[in-house]
Each structure stands twice: as structure tokens, then as C-alpha cells.
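With one protein chain removed, the remaining protein chains of the complex are shown where they sit.
Coming up: subunit A.
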Amino acid sequence: MTCVSETVVDARGLRCPLPVIRLAAAAKGLPAGTELTVLSTDPAARFDVPAWCRMRGHEHVATVEHAAEPGDEAGGWAVTVRLH
């Protein structure tokens, strides 16, 4: 994950609407075509990131769910968008 860290927004542990706000802040000034992935543990983000894309004219590429792991890793979602 470190090699793509510039395009990953880590919003794990943050509640709605903060994951979308972090994503929007990261997207600011980036050129069209850039792909960004937001990591979130908040169940609202997997719905709200695609809605943000629609409202801002970006493209929702994929949503991947990560199941909770035994130990301390909580489940969550990785939502990837392409900026337009």
C-alpha cells in the first residue's frame, strides 16, 4: 500500500461525512484522470462516495469490501474514484 500512498485517502475510523470530506480535500487540484481510493470503516461512505462522484462529475470505479479480520483489524471498504 505504501507505493500508492499518494492516491490513498485513509479515512478509517472517521464517521460520515468526514470520509467524503477527506476525499474531496485530497482531490482538490489533482488532474483529471487521477484515481483516488478512500479507505473507510464507516458504512455510509460506500454509498456517499459514489453519490459525491455523481454530484461532482467524477467517476466511481470500484468498491471493495474488506471483511473484519480476527485480531484488531476492523472491516471496511475501499472505494476507488477517477477524477474528471
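Here is the rule we use: a contact is a pair of C-beta atoms (placed from the backbone, for glycine too) under 8 Å apart; a residue touches a chain by one contact, two chains touch by 3 or more; residues count from 1.
Keep this in mind: contacts and distances are computed from a predicted model.
Engineer: Which of the following names does UniProt give to the chain that is not shown: "ABC transporter permease", "NADH dehydrogenase", "Cysteine desulfurase/sulfurtransferase TusA family protein" or "Potassium-transporting ATPase ATP-binding subunit"?
Structural biologist: From the listed options "ABC transporter permease", "NADH dehydrogenase", "Cysteine desulfurase/sulfurtransferase TusA family protein" or "Potassium-transporting ATPase ATP-binding subunit", the omitted chain resolves to "Cysteine desulfurase/sulfurtransferase TusA family protein".
Engineer: Touch as defined at the start, partner being the missing chain; which of A:L30, A:A51 or A:A68 qualifies?
Structural biologist: With A:L30, A:A51 or A:A68 as choices, the missing chain is touched by A:A51.
Engineer: What residues on subunit A make contact with the chain left out of this view?
Structural biologist: 15-18, 20-21, 24-25, 28, 42-44, 47-48, 50-52, 54-55
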